[in-house]
Each structure stands twice: as C-alpha cells, then as structure tokens.
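Complex shown without one protein chain; remaining protein chains in place.
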Amino acid sequence: MKGFLYPFATFVLFILGWHVLATYTDIPPYLLPTPTAVVERIYEDFPFLMRNAWSTTYITLCGFLLSVVIGIPLALAIVSSNLLDRAIMPWLVLSQTFPKVALAPLIVVWFGLGLWPKVLVTFLVAFFPIVISSVVGLRSMEREMLELAASMRASRLQLFWKFRMPLALPSILGGIKVSVAFSVVGAVIAEWVGANVGLGYLLLSANANLDTSLLFSVLIFLTVIGIVLYYSVEFAERFLIPWHATQRLKETPSLT
Amino acid sequence: MKGFLYPFATFVLFILGWHVLATYTDIPPYLLPTPTAVVERIYEDFPFLMRNAWSTTYITLCGFLLSVVIGIPLALAIVSSNLLDRAIMPWLVLSQTFPKVALAPLIVVWFGLGLWPKVLVTFLVAFFPIVISSVVGLRSMEREMLELAASMRASRLQLFWKFRMPLALPSILGGIKVSVAFSVVGAVIAEWVGANVGLGYLLLSANANLDTSLLFSVLIFLTVIGIVLYYSVEFAERFLIPWHATQRLKETPSLT
Amino acid sequence: MSELINIKGVSKRFDELLALDNINLTVRDGEFVAIVGSSGCGKSTLLRLIAGLLPTSEGIVEVNGHKVKGPADDVGIAFQTPVLLPWRSVVENVSLQLEVRKLPKAKYETELRRLIELVGLNGFEDRKPYELSGGMQQRVALCRALIHNPALLLMDEPFGALDAMTREQLNLELQRIWMETRKTIVLITHSIIEAVFLADRVVVMSPRPGRITKIIDVPVPRPRSFSGLGDPAFQAACDEVRTLMNASGLTE
Amino acid sequence: MSELINIKGVSKRFDELLALDNINLTVRDGEFVAIVGSSGCGKSTLLRLIAGLLPTSEGIVEVNGHKVKGPADDVGIAFQTPVLLPWRSVVENVSLQLEVRKLPKAKYETELRRLIELVGLNGFEDRKPYELSGGMQQRVALCRALIHNPALLLMDEPFGALDAMTREQLNLELQRIWMETRKTIVLITHSIIEAVFLADRVVVMSPRPGRITKIIDVPVPRPRSFSGLGDPAFQAACDEVRTLMNASGLTE
Partner (left out) sequence: QDKTDINFRLDWSIYGSHAPFYLALQKGMYSDAGLNVTIGEGQGSATVAQLIAQGQDQLGFVDFGTMARGVEQGMPVTAVMRVISDVMCIISHADAPITEPKGLEGKVVAFAPSESTALVFPALLASQEVDPASVSVLNPAFGAKNAMFLQKRADAIPGNYNVQVAQLEGQGAEVEYFRFADFGLRQMNNGIIVNNSFKDANPEALKAFLEVTAAAFEQATADPEVAVDALIEVLPEQRRNRDVLLRQLVLTADSYKTENTQDKPFGWMEAKDWEDTQHILTEYGGMPRSLPVEQFYTNDFLPES
C-alpha cells in the first residue's frame, strides 16, 4: 500500500504541473491541451480509441514475442562461437543504426501492408536490447560453473538450459524490459509504414490535423500499454528469479 | 587476421546478394539501387556526405554521452531506494513508449532549433537501455560483498565507486552498446525536426525525391558511424573489464 | 579488563528456522575467544550479529558498551569465503581496506608487504583473484582483515583452506600479533587444537537451534608453542571440547 | 589391478607461471589415493588435468588407457568450492547430476534421500543455497559428486569446511562406500591424518613448481577405524608425511 503512495504522488504532481502549465502560462492549446480537455476527449472517443489501441497492442505483443523468440537464440549463437559473433554482430548493429521508416518503401513493396511487415518492423526496433543483454548474461558464467557442467558432460543444449540460461535470466529480463517498452514505439512506427488503424495511424493524422487533444490521448494510451507491459515483466521477474540478488536484496539495498 | 575473414565473407556475400537482387531481378532502382550506383554516389558526393555525417556524428556523440552521464546516476538512484524506484521508473517507461518525433513540436518550441534540442531527442532515444542495464548490474551484488563493504563502513559513495560500479560494469557496458547504436538513430530522428544539415535531413529529402542512391548512401554512412561507435565500446570493454568472465572466457565459450 | 562484547539473550531466526537461541556471551577487551561447533550451528550467524551485519531477532549485542546497530569502526573481519573483488589484484584487494577507511596507503606500505610476505603470497602481488588457488585467496582475505591493525578481529575459519604447515605458521603469527597489539579476537574454527592453542576461552556451540553448550577456559601460559602442546592443561581442554563435540579428534 | 589413471611427464604452465612440473603418477583401478601439499602447490590443477577440464602444457594424462581430451564419463567431482546453482534447492542441486547425465531420477530417489540424511541435511531439502551455511553447501556438493555412484571420484578438499565430528563421520562413510563399490578415489586434503587414514597411497607434493616429492604407501589393513589409529604403520606414515611437509602436525 505505502509503496504506491510515491508513484501516485508523482503522478498527481505531474498532472498538476501539466494543468498549471496548460492553464496559467501562455502555452497555447495547439501545443499542450489541458488535462481536462484530454480526459474529455478520451471519454468521448473511448470505444474508438480502444479499438485502435487494441490493434497497436496486438502488433506490440507479436513484435515483442518475436524479439524474445529470435533474440535469445541469436544471443546464444553469438556466445557459442567467436566466429558467429564476428559474423553476425556487425549486421545486428547495422539493423539498429537507421530509422526503420526510412525503409518503408522497401518493406511495403516486399511485404505489403498486412500484419507481418508491422510485426517485422516492431521486431527490428525491439530485438537488439534482448540480444545484447542476453549475450552479457550468457557470457557471465564463471570458470567454476563451466567446469561443473563440463564434468557432468553436459551437452550444448543442457549447458544452455540448465546453466547458462537461468544464470543469464536476470540480465535477459533487463533486456526484455527495455524491449517491451521499445515494442510499443516499434508498433507505432510500424503503423507509420502502412496502416489505416492503430494508435500510430491516429498519431500521424492528429499531428497533421493539429489535433493535440487526440495526440495526447494517443500518447496516454501508449503510455498505459507500455507501463502495463513493463510491469508485467517486472512481475514475472519475481517468479522467474526469486533466487537472484536483484530480487532477494531489493528490500535491503544497502547495509550501511 | 583469421578473425576478420568471416565478417568480411558475410560482407562480400551481402554485397553480392544485393547486386544480384538489384541487377537481375525486376526490382526497380527507385526501390533498390545497385551497389555500384551507391558507391558512385558516395564517391561523387563524398565531401558533402562527410559534412552531413559529421554533424550527425556530433549530435550522436553528445546525446550518447548525455545518456551515460545521466543514465548511470539515475540507475543508482533507482537502486538506492525502493521509493525512488517506484517513483521514477514509471516516468522513464513513459518516456520510452511513444515516438520522439511526436513530441518534436513541443521540444522545438521549448528548446528551439539549436543543438540542444537535438541532443535531448537523442538522449531520450538512447538513455533507457543504460538505465535498465545499470539497474540490473548495480543490483547484482551478492550479500557477501555487501557485507564486506559494510564491514569496512564504506560510505554510499564508496559503495558505489569501489564495489557496485565495477561489479556492474559488464552489464552497464551491455546497455551502453545498445545505447550507442540507438544514439545514431536518435540523432537522425532529431534532425527530422528543423535541421538543414545532417544525415537525417538528407534521409528526408532523399525520401521526398525518391532519390534512393542518396538514401542508401546515407544508410551506409549511418551504419559506418554506428559500427565504429559500437566497436569502440567493445574495444574499451577489454580494458575496463579484463577480469570479467565475459572477457576472460570469450575464447573458451564451452568446455564440452 | 573491561567488557568489549556483550551478547545478552540473543536469538536469531530466519523465517521459521531458529538459528541462534538465547546466546549469552561476554568477551573482555583484549581477550582471544574461539568458537567451535558443528557445521550449521550458527557460528557465522553469531559473528555477523557481533559485526553488526545482521539484526538480532531477540536480545541485544553490545560492543564497547553501545548497542550494535551497524558495523563498528576499527573492526577487521575475515569472512568464511574470501570475497575478493575480481577486478583488483592481490595488493589492491588488501589495500581496499585502507582506501575505504581513508587510511594513508603510504604509511601502511611496509606493513602490507610484510603481511603478503608472511602469508607467502610474495610474487603474486599483482595477480588477479582468478589466478590464485583457493588457499591463496583465503590468505589474501586474511591480509585484508589485518592490514589496518583493528582493535577487534572477527575471523570465520580463516585457515580452513590452508595446509598444515602454513596453518601452523599463521597460528603462531596470529598469536604473536595478538600478544603484541592486544587486540580482541573472536575466531571461528573447526580445528579443536587450533581453538585451544590460540584462545583464552573456547565457546562450544550445539546445533539447531544454536546454543552455547559450554565455555572452556584454557589456562595455558603465553606464549604457547607447538612443542609445548603436551601440557596437561592443554590436553584437558582439548579433551573436554572433543567430548562436547562428540569427536575422536584424530582426523581434524 | 589395471591402471586407471596414468599421468606421464605432465607439466602445466599458466603463462609464465609453472604450476606443475613433470608429474608422473599412476593410479590403479579401485585404488584410493590422497594428495597433500602446501597451498598453491598445484593440487587442484592436477585434479583438473585428470578430470579433463584443463589441457596439459606438456606430457599426457591417460584415463582407462585413453588420452584425456575432455571430461570422462562416470566420474564424480567435488570441487574445492561448492559451486551450487543458486536457483536450485538442495535436492535439485544434487539431482542436477542425474538430470544432466540423463539418469532416471526415480531410481535414485532413495539413494538421494539416504545421502542427504547421511550428510545431515535432512530438513533442508528445499532450501536454496543462500540459506545454507558454508559447511552445508559443501555437503550438498559432496552429495552431488556421489549420487550417480561414479567409478572414479575426484575430491578437492571435500571436508574442509566441516567440523571435526561431521568430518570423522563422513570419512568413515567414504571408506565404507569405497570398500563396497571399489571406486577409484583421488582425494585432495590438507589433513594429513585424513589422508593417511583413508588412502592406500599418499602423494606428497612440493610447491612452485608443483612436483611430487614422494609417494607413501599406507600398509594399514581395512576397514580402518579411528580407534585403531595408534597402529605403528599408521603413525609412521603420518610422521613421514609430516616431516616431508614440514609440519608439527598438531594443529591440523
């Protein structure tokens, strides 16, 4: 209970700040609508917004799951061989250094405007943090544990599932947390590549029409999706790695 | 030497595939220019491209450094207190779930069109992975080491600098690697709002003019910047954490 | 001599597990106390309570007349595991104690070299922990606990990973250091002979829940030497501990 | 008896450090060999070479007549540190050995319970490693090394963190297991008495570079018991090891 006081307090503070900013300063409504205007807008257009939000959430989840399902094995490949590391990694870095919308024409022409190109774009935006965190996690195995595994003649698969993977989980989950937040933004960008529904689509037209109360309603929906997903991962963490210091010692951050 | 064979081989393969795709299939040049066309374009416009690349690199570096300088202390704050964790984290997640371009008008209005708003956008794109990785790393301190630090009556600052920080470095560096790649894309996005120079600006006009050879030249420049920065971090890693398993056991990924 | 450590009716509970039950123990200033007891009986937990690293569940621990709330100053601890910082070399791990306590390194330079020499780590000064054997790591931790010449020394099986010869040498060294500086030392050990050889009093603990079975005085004059271990007082003390611990004492 | 382990002219070098120098040693099938030597002399390294966890720098190690290239099958190893998986409970850590070797867990269920009981960890089956004391962790590692009843058992100071009584009990257990199953056992220990009590032959090593000083036969009939330790052959062997190791032998 008490734990929720502070985030709630900052939330109230934030809304208050926003209200003051929007009402008592000369920031005009086409830049920053008042919180009440946004709340009204959400209330009025709720079913419409929900429909669009659902579409975006769906893409987000698909892209996110694809990131996990491909990202972790990719990390494993990179960890398992130096050659693969050198051969794959530059391409992964490459895939991160340009904005995905820049390739929209190619994507649209090659993959059309269906669900999969959108999932692909989301994946491209979200998978990298998982790969890097997994690589760090999977590599962080001390000689002693490697020797233990080797002495039991663990196969590569066993080494992964019984040793490396659980050991890497805290780090992987860190990557997943970043990834889940990025998936949301990835889905929005994916909808920019080509969609006539979804929060990304709404964002574009709200922007083009200077419809700031819609714009902010969309941002609020995006934030809610992102925060729900993020804290779902954090919640899962408690069950997946209760043994790890990040979880165990959370309540006693310092002994001094 | 041998280590560079494979990335080089995949590189050659990639170029070859591109060449075949662009030359022998019916993909038109406005979608995919030939590698030779792109190389020619880079050759012709080299000084011009370099000038723009420099501007983007500068924003990238500033945004990246800001991410490091703010991200790590932020993580420390989150780790040092559960209340701060609960109070700050939702806002950080919030800052990640919407595309930064959507806030571009607000940012421009508040901060103008100079260097700083661009650096700010880059920072917003790049700082989150550092925070999350640092939190994971800083929290991964076992009870034993905490007790050692406490028994020496380490101050909070000492606990951070002498214990938590070095221990977290492998994880932090993972976050930094993600962040450095994202900084590049962040700089591009930053240049989409009111820049008259930079690779992001060129990307826009290439897109508007269906100038794909320019588009791909820009993508290549972005990739080069990204890869150089990424491998600089990887290089730094060897000196910063030679003691860690990720580095020490790199050459012996498996004993089986 | 005044009382340095005063443990009054202390219990420690980990969830449903009662690790220590009603411990009462006083350690005088400058005294050398050894704690023996079977594995898992709560020795390390007791040491942590004294060090202020764990809160008690019941009762209080006083050091220097003050209730322990956190780690006290001027204490040196050798933990059961070495806990070395993997990014620091041997010398750096030892001088960590100086750095954190803001003691001038230059002043302690000769002492540091002497300690390293003493534990036989010369030549390994600049090695990282992963390049050391188990026993070598333990010796680094020992140096770290001693370097700042603390008034109170808490040691948790500090010689457990060492061979007989090194162990004997270090026992003698520890006695010499103690006699010269008159520290208060609390030593946990599995070696009954070591306990009796070094300590003024030996605390024998019983397992689950950890209780103090008996406290045995060792009225053997100092300095003690290994050749003088035939002393009947010494043998009597050993035998008493052994009987209490149910051990024949021959393999220890 | 045939030769199970054959170490021929083996050296091991870590960069400029020569850890082992020209080691020659043969262990017969079913033999119990103990290795003693001062801390850092290369005992653990030698064990790793036998286990196939490290390549030799020179010479070859043969197990069962084949050159060792990697870890052999049917071996159980107790490392110097417990190396428990922190996400697994006591029972799960022990049965890890079964899982990885794809042995049917159900079949080993009673053996597992018996081992846990034997080392005195009953009641802690479902605890995670961080809830255990140092000695308890070591005992879990011991169970893990024994559970699959390996033909070759390599043990690196497996009783180092245990109290005298537990240690004696487990020594007797180990002898019983050995006599019943006729495993080949290589045991590293710092306790000279333990080495002589358990082993057919005691290998004494000298430090830096690690060389075999002498191999001492222990011609004491089995089963040996602690009450029979007055045996002159036993005493002679102990004394010889002590002399070689330069230890008075009283504090070990």
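We call the chains A, B, C and D, going by the order they appear; numbering starts again at 1 in every chain.
Please note the rule applied: a residue touches a chain if its C-beta (ideal position, glycine included) is under 8 Å from a C-beta of that chain, and two chains touch if they have at least 3 such contacts.
Bear in mind the structure is a predicted one, so any value in this text is a computation, not a measurement.
Visitor: For the chain omitted from this view, which of the shown chains does it touch?
Guide: So, spelled out: the chain left out of view touches A, B.
Visitor: From the list B:64, B:192 or B:243, pick the residue that touches the absent chain.
Guide: Only one listed residue reaches the unshown chain, and that is B:192.
Visitor: Of A:8, A:30, A:116 or A:235, which residue touches the hidden chain?
Guide: Residue touching the absent chain, from the options given: A:30.
Visitor: Among the options B:15, B:50 or B:109, which residue touches the chain absent from this view?
Guide: Only one of B:15, B:50 or B:109 touches the chain omitted from view, namely B:109.
Visitor: For the chain left out of this view, which of B:8, B:30, B:54 or B:161 touches it?
Guide: B:30
Visitor: Using the touch rule from the top, list residues of chain A that touch the missing partner.
Guide: The list for chain A reads 28-31, 101-102, 104-109, 113, 192-196, 201, 204-205, 207-212.
Visitor: List every residue of chain B that touches the chain not included in the displayed model.
Guide: 28, 30-31, 45, 48, 104-105, 108-109, 112-113, 192-194, 196, 201, 204-205, 207-211
One rule holds for everything that comes next: only the chains that are shown with their structure count from here on.
Visitor: With chain centres defined as C-alpha means, what is the inter-centre distance between chain A and chain C in Å?
Guide: Comparing mean C-alpha positions, chain C is 50 Å from chain A.
Visitor: Identify all positions of chain A at which a residue touches two or more other chains, and write them in rising order.
Guide: 143, 147, 149-150, 153-154, 244, 248, 255-256
Visitor: Check each residue of chain D and list the ones that touch at least two other chains.
Guide: If we look for residues of chain D contacting two or more partner chains, we find 53, 70-71, 81, 130.
Visitor: Going by the contact rule at the top, pick out the chain C residues touching chain B in the complex.
Guide: 48, 51-53, 70-71, 73, 75, 77, 79, 81, 83, 85-87, 96-97, 99-101, 128, 130
Visitor: Can you check the complex and tell me which residues of chain B touch chain C?
Guide: 144-145, 147-154, 158, 162-163, 166-167, 241, 243-244, 248
Visitor: Over in the complex, which chain B residues touch chain A? Could you list them?
Guide: The touching residues are 3-4, 6-7, 9-11, 14, 31-32, 79-83, 86-88, 90-91, 93-94, 96-99, 102, 105-106, 109, 128-129, 132-133, 135-136, 139-143, 146-147, 149-150, 153-156, 159, 170-171, 173-175, 177-178, 181-182, 184-185, 188-189, 200, 203, 207, 215, 218-219, 222-223, 225-227, 230, 244-246, 248-256.
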